[in-house]
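Only one protein chain is missing; all other protein chains are in place.
Should a chain be cited, it is by its letter among A and B, assigned in written order, with residues numbered from 1 in that chain.
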Amino acid sequence: MVSNDTINPLVSLKRKSYLRKPLWLLSPALITLLVIQIYPTLYSYYLSLGRIKGGKYTFVGLRNYARILQNSDFYQSLSKTAVYTLFFLIICIGFGLILALLFNRRNRLTPLYMACIFIPSILSEVVSGTMWSWMFQQTYGIIQVALNPFINNFSLLSRPAGAMAIVIAASIWKHLSFTSLLFLGALQTVPREVYESAALDGATSWKSFWKITMPIIRPTMLVAILLTSIRGINALGLILATTKGGPGAATMTTAVYLYRTAWQFGDFGMAAALSVVMFVINVILAVVYIRLLRK
Amino acid sequence: MVRSKYQKVFDNIVTHGVLGFFSIFMLFPVIYSLMTSLKNKGDVLTLPPTFFPPEWTLEGYQIVLKSDLIRYYLPNSAINSFVAAIITVVFATLASYVFSRFKFRGSRLLELSILGLFMIPGLTNLVSYYRLATDLGLLNTHTVMIMVYTAAELPFAIWILRAFFDAIPIELEEAAQIDGCTSLQILWNVTLPLAIPGLFTAFLLIMVYLWNEFLFAVVLLSNNSARTAPVGLYEFQTTFDIAYHALNAASIVILLPMVILFILGRKVFFSAMMEGALKG
Partner (left out) sequence: MSKQYKIFMIFSMLVVVAMMAAACGPAAPATQEAPAAAPTKAEAPTAEQPAAEPTLPEVEKPTSVTLWTQLNTDTPASARDKIFAAMLPDIEKATGMKVQNINQPYDQLDAKLNLAVQAGGDVPDIFEVNTNTFGFHYANGNLQDITEYVKSAPWYDQLTPNALQNCTGPDGKIYCVPAMLRTNLIYYYPELFPNGYPKTTDELLADAPRLKKEGYFAITGKISEVFGAQFSLYPLVKSFGGSFADADGKIVWASPETVKVVEFFRELVAQGYAPESIAAAGFDNQTPFMTGKAGSFMAGSWSYAFLNPLETPGGQKFDDGAASIENALNAGVLEIAPPLAAPGKGSVSVSDARAWGIPLGVENIEAAKAYINFVMTAKPNADLAYMFGCVPTVAEALKDPRYAESKYWTGVRSVLEGSIPMDPITDNYDQIVLKFADTVVTLVLNPDADILAGLQKAQEEMNNLK
């Protein structure tokens, strides 16, 4: 409600500028996207219908898609992706919101806390992966050694569940500031007076959170959930740098599987088909979220 | 006076406790990496592992300084990410200004489709980009990286800049319009000066992202002299001779420029963030 009115100032401009809409200003961006984003993507989709060998392309129709659907690695990677994305999403959103609410209280140290929490997001995924795998290195990793007495010398990085937990923790570590800043942005739009008057009316902070805050940040919640799950599904660099999809295939999400198919197996046709499948999954998820949260 | 004094104290403790905990959680790996980078080769592998170096040394950094990281990778990363971020911000400014101020047939759909590009997995265009680069004769060049980066970051840039333009009041522009300025003149003289914190924030975010970009760089660059820093680090990591102190030193060297960038721009950036740069 609030957002709609403030975000659309064009209502007042609309009539006067009717004749002078500088739509050509869109062209640099649109042409860039067309040439360097849409065209290559369409070309990839064309590749997904063929097989390349010795530099020659042979059309094989939908065979690559059939191969994906027959492949148990694919289904396994889907379930890994689901686990990874679910934990990543829930924790990022939950903690992100908590952090944003606490940031919003604004005390002297807030900028310092914000800076600390922001730092991981400016690190490269490769750097982050290096740091995390180093902390959990079996013999010399400081966290691994610190945890050893409690987990019976269980090498976390070498165990399927442990490796998955590390990868999820590292991803949250890296992306948490993004969701919290996103929520903070939304919380800023709530005037302080609203809370104060609610408090005067005797509302508890819990109640005012649900009655005032939640409705206002709801659109942001949608964006946050959408972006975070897309990030989760497509996450690659950090997983590669931390575990390379291992041990075994324990952290081989669909994105890692796609990377392996294209890069390691050199099967570009099937990799392109996989990327189409992933795109479809992303779109379906987006539609579902929008339907669910628009209500 | 609804809240009691005790509750306020309690609230403060919770706030500082939680934020403090998260700050440590976030900083720990970085600090530990920094400490490891300052150890010597032997002290890296001691049992039990120590947090602080028993003996402070710059051995790891010496190895890094002699490697290609300084000679090629960092300058390449700097050029690619800086130029691409500038171009992205310029293009996105023009586009998001239009999206923010003018409605035309299909504008909403167009905007949504641009955002929809987020959903294309990054790996989709691996072969296509390689082919495009080959056909244009641009393999192993800055140009191709800048092109690819610009295209990859445009949707994100348009998304955040749109929110910034929306937040700038329209009245000034209306006044300028009455004075007979063209829309481009209005954008340049009236709106842009107000949008500078937003542009800077967008630039910063994109620059950092591209500085760290790994996937396209690993695919499109095969010459050593064209490689970027994250690719170089990945190589460091995958060679047999693992030297953890050097590996961590390289990590620190790679992240340092970005930290400095953020320290320099912190005022603008965080106030923009506090005001809600990232909005729905």
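The criterion applied here is as follows: a contact is a pair of C-beta atoms (placed from the backbone, for glycine too) under 8 Å apart; a residue touches a chain by one contact, two chains touch by 3 or more.
All values derive from a computational prediction rather than experimental measurement.
Peer 1: Among B:Leu74, B:Leu94 or B:Ile252, single out the residue that touches the unshown chain.
Peer 2: Final answer for the missing-chain contact: B:Leu94.
Peer 1: Among B:Ile31, B:Leu109 or B:Leu136, which residue is in touch with the absent chain?
Peer 2: Spelled out, the listed residue whose C-beta touches the missing chain is B:Leu136.
Peer 1: Can you tell me which of A:Val35, A:Ala146 or A:Met214 touches the chain that was removed from the display?
Peer 2: Hidden-chain contact among the options goes to A:Val35.
Peer 1: Going by the touch rule given at the top, which residues of chain A touch the chain that is not shown?
Peer 2: Spelled out for chain A, the touching residues are 24-25, 27-28, 31-32, 34-35, 39, 43, 52-55, 67, 70-73, 133, 137-140, 153, 155, 157-160, 163, 243-250, 260, 263-268.
Peer 1: Residues of chain B in contact with the chain that isn't shown?
Peer 2: 41, 45, 66-68, 71-72, 87, 90, 94, 126-127, 130-137, 139-140, 147, 182, 184-185, 188, 218-219, 222-225, 234-235, 237-242
Throughout what follows, only the chains that are shown with their structure count from here on.
Peer 1: When the centre of a chain is set as the mean of its C-alpha atoms, what distance in Å lies between chain A and chain B?
Peer 2: Taking the average C-alpha coordinate of chain A and of chain B, the gap between them is 15 Å.
Peer 1: Mind listing the chain B positions that touch chain A in their complex?
Peer 2: Against chain A, the touching part of chain B is residues 2-3, 11-12, 15-16, 18-20, 22-27, 29-30, 32-33, 36, 44-49, 51, 90-92, 94-95, 97-104, 110, 114, 116-129, 131-132, 147-148, 150-152, 154-155, 158, 163, 166-167, 169-170, 173-174, 177, 182-184, 187, 208, 211-212, 214-215, 219, 229-231, 233-234, 237, 244, 247-248, 251, 254-255, 258-259, 262, 266, 270, 273-280.
Peer 1: Given the complex with chain B, which residues does chain A contribute to the contact?
Peer 2: These residues of chain A touch chain B: 3, 6-10, 12-14, 16-17, 20-23, 25-26, 28-30, 32-33, 35-37, 39-41, 43-44, 47, 95, 98-99, 102-103, 105, 107, 109-128, 130-132, 134-135, 139-142, 145, 173, 176-178, 181-182, 184-186, 188-189, 199-200, 202, 219-220, 222-223, 227, 230, 233-234, 236-237, 241, 255, 258-259, 262-263, 268, 271-272, 275-276, 278-279, 282-283, 286.
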